[in-house]
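With one protein chain removed, the remaining protein chains of the complex are shown where they sit.
In order of appearance the chains are A, B and C, and numbering begins at 1 in each one.
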Amino acid sequence: METAKKLCFASDYMKGAHPAVLARLVETNMEATSGYGMDPYCEEAKDLIRRACGCPGARVEFLVGGTQTNATVIDALLRPYQGVIAAQTGHIATHEAGAIEAGGHKVLPLPQHAGKLDAREVHDCLRDFAADENHEHMVMPGMVYISHPTEYGTLYTKSELQALRAVCDEYGIPLYLDGARLAYALACPQSDVTLADLAQLCDVFYIGGTKCGALFGEAVVIPKADLLSGFFTLIKQHGALLAKGRLLGLQFGALFTDSLYEKIGAPAIRAADTLRDVLAQKGYTLCFGSPTNQVFCIMENTRLEALGQHVEYSFWEKADEAHTVIRFATDWATTKEDVEALSALL
Amino acid sequence: METAKKLCFASDYMKGAHPAVLARLVETNMEATSGYGMDPYCEEAKDLIRRACGCPGARVEFLVGGTQTNATVIDALLRPYQGVIAAQTGHIATHEAGAIEAGGHKVLPLPQHAGKLDAREVHDCLRDFAADENHEHMVMPGMVYISHPTEYGTLYTKSELQALRAVCDEYGIPLYLDGARLAYALACPQSDVTLADLAQLCDVFYIGGTKCGALFGEAVVIPKADLLSGFFTLIKQHGALLAKGRLLGLQFGALFTDSLYEKIGAPAIRAADTLRDVLAQKGYTLCFGSPTNQVFCIMENTRLEALGQHVEYSFWEKADEAHTVIRFATDWATTKEDVEALSALL
Amino acid sequence: METAKKLCFASDYMKGAHPAVLARLVETNMEATSGYGMDPYCEEAKDLIRRACGCPGARVEFLVGGTQTNATVIDALLRPYQGVIAAQTGHIATHEAGAIEAGGHKVLPLPQHAGKLDAREVHDCLRDFAADENHEHMVMPGMVYISHPTEYGTLYTKSELQALRAVCDEYGIPLYLDGARLAYALACPQSDVTLADLAQLCDVFYIGGTKCGALFGEAVVIPKADLLSGFFTLIKQHGALLAKGRLLGLQFGALFTDSLYEKIGAPAIRAADTLRDVLAQKGYTLCFGSPTNQVFCIMENTRLEALGQHVEYSFWEKADEAHTVIRFATDWATTKEDVEALSALL
Partner (left out) sequence: METAKKLCFASDYMKGAHPAVLARLVETNMEATSGYGMDPYCEEAKDLIRRACGCPGARVEFLVGGTQTNATVIDALLRPYQGVIAAQTGHIATHEAGAIEAGGHKVLPLPQHAGKLDAREVHDCLRDFAADENHEHMVMPGMVYISHPTEYGTLYTKSELQALRAVCDEYGIPLYLDGARLAYALACPQSDVTLADLAQLCDVFYIGGTKCGALFGEAVVIPKADLLSGFFTLIKQHGALLAKGRLLGLQFGALFTDSLYEKIGAPAIRAADTLRDVLAQKGYTLCFGSPTNQVFCIMENTRLEALGQHVEYSFWEKADEAHTVIRFATDWATTKEDVEALSALL
C-alpha cells in the first residue's frame, strides 16, 4: 500500500500490536473461554496490573477505547447535577465529539498550562463555585479530569499531582487520570511518577493500551475497589464491554509480563529526543515543552507540502500566517532508521 | 486452563478468530496506516461488502460490538420524541443494560412469536398510536428493530421481512436489522434471505463479526448512503470508533474474501442439526424451533449438575419446577468430534 | 365560550383554582419577594405541610407539574444503571412522552391489578433480577413508582403500602408515590391512608396541587431530608424551578390552612359516588372499581355522539366492537347540579 511507503509519524496508533502481544493472541486463538472478561486471562492480567501498581486491593476493568473509557468512568463518578473540570485542551473537552455531554454532563474548562491543570486554579474554581450565591443554579464541579501525558505531550510531576490530590481532598471530589499514552510517561527519564504513585494519588486512572503496544484496550484501575457502584453494568450500557473479553486480558497480560509496559515506551522517547535535537539544531522552534513521544515544532507553510510527500505528520494548529505547528509522533516501534530518514528530510 | 478442557457449547463468542482472519492481522501487524477507518483495508472491505450485498451505493461503517452498534444506529435514526419497536425478547429490550434508554429512547415492546415480530401487530401498534387521541403525550414509535437470527435462533422468511417493510413504508419509519449472528442465518438451508435481500428490505442492518469468525467487529450497512447525517461523529460520540480502525477492515476483508462469511456458519448449522437430532432421539423436547446454531431443549434439573461438569452450556429459563430450558450454541469452529462428545453425555 | 356551556366531566384540571387559593394570589400580587422559593410564603407552606404529614424533619420542595416532578425525583433517586418499577398503566409508563427515558432510565413495567402494583410481584421481580446470572447485563430495578389514586382511580390500602415498603426495605430501594390526585384519596371514606402514613411509608411522595385546587404546583415531600443530594440543582436543570416560586408557596399555604387539602376532595367524591349510583341503577357496567373522583363505565358506541354534544367526558379505551370505556371525572368544584344534569342525560 502506498501509505506504508511514507515515513510514518502521524500518530501512535498506526501500527498493530507489539510482537509479544500478538503472539499471545495467536497462540490462544482456538481456545474457548467464557466471555465478557470472566476468563482466566483477564484474571491474570488484573493481578499483574494490581502488582505493578502496588495496590493488591484495586479493582481493574478492561474497556476497548479511550473515549468510551472516559465517558463510562465519568458517568460512574458523577451525579447528574455535576460536571467535570478539565483543561480547555483536555481530550474530553475537544476531540470526543461531545461524549461527556451525551451522558448529560458539562465539561468545565479551566486554562491549560502546557496542557496541564494548575492545582491553584482548580482550587479557586472550587472555592468560587462554593462561594457563588447562585451556585445551586450552576453545574457543580464534581470531579477533576487530567491526562498524563497531556495532549501536548507534557507530564505532571509527582508534586503537581499531590497538589491536585490535596485540592480534591479539600473539596471531597475524585481525581481521574486519563493515561491513554501512559507508557510514554513511564518511560520518560524526566518523569518522577510511577504506577504506584498513580494508584496512591488518583481515585480512578486508566492505563492506555491502544497507543502503547496493544491492538486496542484500556485498563481502568480503581484503587479503592468499592468506589464505583454498578460499574460493570455501566460498561455494558456504554457499549464498552467486549464479548471476547479475554482479548483484553491477553494483551494486558503480555504488556504486564516482565514489566513490558514500563519499558515499551523507551524507544519512542529515544526517537523523540533525537528528533527534538535534530529539529533544534536545524533551527526549528519546538513547542509546548513535550518530553515524551509527541514532538511539536513550527514549520514554514511553504515547506509543508514537500514534507508531506515523504512523511505522514499531524497538522496541529496555525502558528501565524506563514507558519504552522505540526506534530511528529513516535511510538514503541519507531526505529533509529525511521528517525534518521526523517531527520534527512528536515 | 481448566475451562478449556470442558466441552464448550455456552456461546458463540468463546473462541478467537477464524484462521483466515487471524492470518491477515498477523501479516499486516507492523504496517503503518491511518487511523479511524481511513485506511485502504477498510476501503477494500467496504467494497467487498457492498458487492456481497449487491448494493454498490451503500454506506458501510465498522463498529466494535453489538450493543454499541445498536445504540449508535438507533440514536442516529430516531428523533428525541421517538422510541423503537422491538420484540419483548429483543436484545435491546433485555440484555443491553438500558443502552437505548441511556440515549434517551424508550424501547416499545411487542409480543414475540418464536422471537419474531409479527408485521400485523406492528401495523396495529402504529395504527393505534396514530389513532390515540393522547398520542402526542406518548412516545412515538419511530422505527422497528428486529434481529435475524433472533435471540431464539429463529429466522424471518423473506416474505415476513417484506411484510414488515410494507408496514414501515406505510407509516414512513425505518426498519433496522441486528445481524449479530447473521452468518448463521445465511448458512441455514431453511433460510430464503440473502444479503442482497437485506440491502433491499432494510434501511439499516449490521453484519455481525464478533460471533461469526472475527475477534470483534460489526459492519453497519446503509443501503441509501445519505440516510444518516452525522453518523461518523455519532460513532465517535458513542465510543464506538476504533482508533486502529484497520483491524476491522482487515477482519471483514478476510470474511468477505471468497464469500467466506456466507459459508463460515455452515459447520455450526451442521453441528446444531446433528445435536437436535440426537436430542430428539433421546427424548428431549426442543424449544423455540431454532434452525440455526442455537439449540434449546428442556432438561431435568436433576441432570444439570452432572452435565455441567463436562460441558459448558447456558441456562436459559425455568421451564417448570423440575425442568429448565438450556441452550447449546455451536459456532464456525465446532467440530464433529465436539458434537459426538456432547451427544455421548446426553 | 361554547365549550363552557357543555357539562364538564372530561378531567379534573379544567377549572382554575379554589377561591381560597386565588384570594391569596390576588391579595399578595403586588408584594415583592425573593425568587426561586426563597420567600416567606414558601417557608410557611413547607411548615404547614410538614405539620400535616406529622414529619417535622421533612424536606419539602415545590415544582410546577406532574411529569416534571416525576422525571426530577426519579432522576434524583436513581443511578444511571438503574430503572424504575411501575405498573404497566403507571403514568410514567404511558403518558409522559418518554420523560423518564429522556433522563436515561428505563421504566420496568409490572402487571397492574386495578391499576396497582402487587407487593408479591414486585418482590419476585427483584428476587428474579438478583438471581439472574445475566443481571449485570440488564437494567437494575432501582426504585418503585406507584400512584395513589392510581390512573384507574383506585387506592392502595395501608397494608398494601406496608407490604410494598417491606419489599423495598428487603431490597434496599426507595418507594416513590405520585400523588397527583392525592386530595381525592384523602377525602375518600374507603381509604385508610393518611398523609402521616405516606410520610412513614414512602421515601419520597408528592402532594398534587394541579388537580386538587391549585392553578398548578406539586409539593414533593422527602421525609428523611438528606435523602436526595443536589435536588435543588436538579429541579433547576429539569426546568422545574419557578422563578416566582412564591406562587407555589401561596397556593400550598392556602391549601394547607385549616386542613383545606384534606377536605377539598370531598365534593368530588360525593359527586362521583352519586354518579356511580345513577350509572348502576341505569344498568351501566362500572369499571376498575374506582372509589375516587374518576368514574369509569361502559357505554354503547351508538350513544356516544349524542352524549358528547352535551357533556365533555374522556374516551378511555375500546371495550368491544360495540362498546367503549369512558371516564367521567369530578373535581373539588363539581356541584350537585352538575351531577343531576349529567344524570338526566344518561
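Keep in mind that, in the parts below, contacts are C-beta pairs under 8 Å (C-beta built on N, C-alpha and C of every residue); 3 or more make two chains touch, one makes a residue touch a chain.
Source: prediction; values computed, not measured.
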| item | value |
| --- | --- |
| Residue touching the undisplayed chain, where the options are A:R50, A:H105 or A:K244 | A:H105 |
| Of C:K46, C:H137 or C:K236, the one touching the omitted chain in the full complex | C:K236 |
| Selected from B:G16, B:G90 or B:G104 as touching the chain missing from the view | B:G104 |
| Residue of B:H137, B:K158 or B:R270 in touch with the missing chain, whole complex considered | B:H137 |
| Where the unshown chain meets subunit A, residue by residue | 80-81, 83, 94-98, 101-102, 104-107, 133-134, 136-139, 315 |
| Residues of subunit C in contact with the chain not shown | 1, 3-4, 8, 10-11, 13-17, 19, 22, 25-26, 28-35, 39-40, 64-69, 71-72, 96-99, 102-103, 210-211, 215-216, 233-234, 236-244, 247, 312, 333 |
| Contact footprint on subunit B, counting only the chain that is left out | 36, 75-76, 79-82, 103-104, 136-140, 229-230, 232-234, 236-237 |
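Throughout what follows, only the chains that are shown with their structure count from here on.
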| item | value |
| --- | --- |
| Same-residue or different-residue interface between subunit B and subunit C, half as cut-off | same |
| Distance-maximising chain from subunit C - centres being C-alpha averages | A |
| Chain centre separation in whole Å, for subunit B relative to subunit A (CA means) | 33 |
| Distance between the centres, which are taken as Cα means, of subunit C and subunit A, whole angstrom | 50 |
| Subunit B and subunit C, separation of their C-alpha mean positions in angstrom | 42 |
| Sites on subunit B at which at least two other chains make contact | 96-98, 102-103 |
